[in-house]
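Heads up, one of the protein chains got dropped from this complex, but the rest are sitting where they should.
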Amino acid sequence: MSKKSIDRRSFLKTTAAAATTAVAARSMLAAPAVHAQEAVTLRLAGTGVNAYNEIADKAKEDLGLNIEYTTLVSDDVVRRAVTQPTSFDLLDTEYWMLKKIIPAGNILGMDTKRIKYYDQIVPIFTKGELPDGTPISNQGTAPFEVSYLEEEGGKSFATDATEFMTAIPTVYNADTLGIRPDLIGRPIESWAELLNPEFKGKTAILNIPSIGIMDAAMVMEAMGEVTYEDKGNMTKEEIDQTIARLIEAKAQGQFRAFWKDFNESVNLMASGEVVIQSMWSPAVTAVRKQGIACTYQPLREGYRAWAAGLTVPTHLTGKKLDAAYDFVNWYLSGWVGAFLNRQGYYTAVLDTAKEYMSDNEWAFWMEGEKATAPIVAPGGEELEPAGATRDGGSFWERMGRVACWNAVMDEDRYMVRKWNEFIAS
Amino acid sequence: MARSERPPYFPLMVTIFAIFVVFLYAPIITIVILSFQGPEGGLTFPMRGVSMHWFVELFGPQSIGDIWGAFRRSFALGLMVMVCTVVISLMAGLAYRHRFIGATGLLYVAIASLIMPSVVVSLGIGAGFELAGIERNWYTSGLGAHLTWTMPFGLLIMFAVFNRFDPAFEEAARDQGASGWQTIRYVVIPIILPSLIGIALFGFTLSYDELARSSQAIGAVNTLPLELQAMQTNATTPVIYALGTLTTGLSFLVIFVTVAAAVIVRRRQDRHGSDAGKA
Partner (left out) sequence: MATVRKTPANVIAYLQAFPMAAIFFIFFILPICMVVVVSFFDYQTYDILIPDFVFFNYVDVFSSETTYRTYWATVRFCVITWAITLVLGFTIAHFLAFYLKTVPTQLVCFLICTIPFWTSNVIRMISWIPFLGRNGLINQALMSLGIVDAPQEWLLYSEFAVMLGYVHLYTLFMIVPIFNSMARIDKSLIEAAKDQGASSLQILTNVVIPLTKPGIAIGSIFVLAIVMGDFVTVSVLGGGQIPSIGKSIQTELSYLQFPPAAANAVVLLGITILMIVALIRIVDIRKEL
């Protein structure tokens, strides 16, 4: 035995130089592997929106599970999802992209019987309605439309709830315009203001074509210039009309820049390059944290909403699949929900999250009430002083006024061509 | 050599070079200033106080991303790419001093590798490994992806290096009975050594800063640029500027120490009247 190992060692010595350096580099750099409890490692691919190290640490503590993040920008996440499903064990992706990811057949339907808190998941995802039973907007790719599969390994969506869920919601939100009240100096009430010549050269929209065009559609509908059957699934004529108006606005120098990543929107706003743009709630908080006035302005036409969820690839089996279910169940059990609610996002199971939030926090973030004590970030720094209220109010005031969802359009090839035309104009 | 005689327009040329260097450092200057933001400051002006806060934060745990893990990987990968690029480009450069079938083809493949948008190459490598059932890693598929980016530079710079390289040196060595390897080792390499150092610098820098070509080919853990880019999908703090300031500062320190050491050694040699080590 020992002789054999020596032989192997001497063999190793004589392997090609490149191979040895690679091996050496690996052993040198790999974190000391802990084999003690045979902890399962799950590679979680997703964007940095909710890839908090605090969550991974807590999962390790509570479940003994190693979460290894592969944090990427959204485009790369989607590309990996369809071309390299074996490169991850869990995928955190936006719901609208499921429309393209699921038909590729790499995602497993998750058995709802194994989801402990399934019945408590917000009915936006499980029924397509608000808790009081009123249906939520189905313009665009509403999460409910892409939440269920006909069968476990299915490639097509079920029109009603089945036993197999495509994704377990992680974070979602209702987006609106962020504004710099100090630089605008008057009330803003409508999406139409985005194309108001008053803000020439000081506006921005999202640089994700299907979402940017939807921002524009919100504006045009508000201005009464175009009417849409479904802003999240435009016809060719609607796309033509919208792009034509965008080209006109671009020619007049209406836009300062388009943003793609969270942080860009923060920088554009904080630096004063832009005074009005579509934004995310935590991005507004990040601007305010720098002592710069920024309001997440509720508008009369409502919100453009989005949602993201955890999916499991088909290659997962046995222990790893069990671990994935454990992780998902733990994710919904409250601690993570509370953590993410405090960032300004909404999470899937509200009841459990509430248990992990103080009354003051819950009232501020979820019920739109005045903070009775300062609101602090998970890191400890103060976000809002006592007496502040959340822009847009309570969960139901905001989610109840969703006008459309981020979407993939049936005409997306045409839309992308037209978008490129807009950029080239 | 007319050492004392300065070439014409010397002050003008120095000025042009100085302006160019200032231009190169423009973003770095901004980064250095903003890395001293107060604890409440952001990535853009205005400054909200002055502090070392973000340097302290840089060494603490981050909420999003793993800067130091990614840094270690990027640094190691950069060194591996550097060595491979120098060795492989030198070999190929030597090959091009003879005629061989496929020489033109290989040159155009190298040029094509520069042109092809990196996202496309990366996607191809990632999907190819998936189809072949091979796991992707930064030191396998990632290394390969980076080499498709650095080798074209290495090869073409070798062309410039061997441009009118006098074969008389090698012929003389061979006449003296040196083997092919000895000729290269003791004649060719010493002559082109500065250029090889240049290619090494190029190779390391291109790899260390590579983003798009890595994105799909790197496997589960990120290189530094990818990690930094991923951090942009959440609120990012001046910690990344602190990293930039630190990198730049340390690089300067290393150069300064090296130059100082070289000067001291040179002085000592001069004093002892030895000519060892002189070119």
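So that you can tell them apart, the chains are marked A and B in the order they are listed, and the count of residues begins at 1 in each.
By our rule, a residue touches a chain if its C-beta (ideal position, glycine included) is under 8 Å from a C-beta of that chain, and two chains touch if they have at least 3 such contacts.
Given the structure is predicted, the values throughout are model-derived calculations rather than measurements.
Shown chains touched by the undisplayed chain in the intact complex: A, B.
Interface note for the absent chain: among A:Asp175, A:Asp391 or A:Asp412, the touching residue is A:Asp412. Among A:Val82, A:Leu130 or A:Leu321, the one in contact with the hidden chain is A:Val82.
Taking the complete complex into account, residues 74-75, 78-79, 82, 99-100, 103-104, 201, 207-210, 250, 255-260, 263, 267-268, 271-273, 408-413, 416-417, 419-421, 423-425 of subunit A touch the chain not shown. Where subunit B meets the missing chain, the touching residues are 1, 3, 7-10, 13-14, 16-17, 20-21, 23-31, 33-34, 43-46, 87-89, 91-92, 94-100, 102-103, 106-121, 123-125, 127-128, 141, 144-145, 147-148, 151, 153, 155-157, 159-165, 179-181, 194-195, 197-198, 201-202, 205, 208-209, 211-212, 224-225, 228-229, 232, 240-241, 243-244, 247-248, 251-252, 255, 259, 262, 279.
Quick note on the criterion: only the chains that are shown with their structure count from here on.
Of all residues in subunit A, only 18, 21-22, 25-26, 28-29, 31, 43, 45, 47-49, 51-54, 68-74, 76, 79-80, 83-88, 261-264, 266-267, 270-271, 282-283, 285-287, 289-292, 378-379, 381 touch subunit B in the complex they form. Within the complex, the subunit B residues that touch subunit A are 39-45, 48, 61-66, 69, 72-73, 76, 80, 83-84, 123, 126-127, 129-130, 135-137, 139-140, 143, 215-216, 219-222, 226-227, 229-236.
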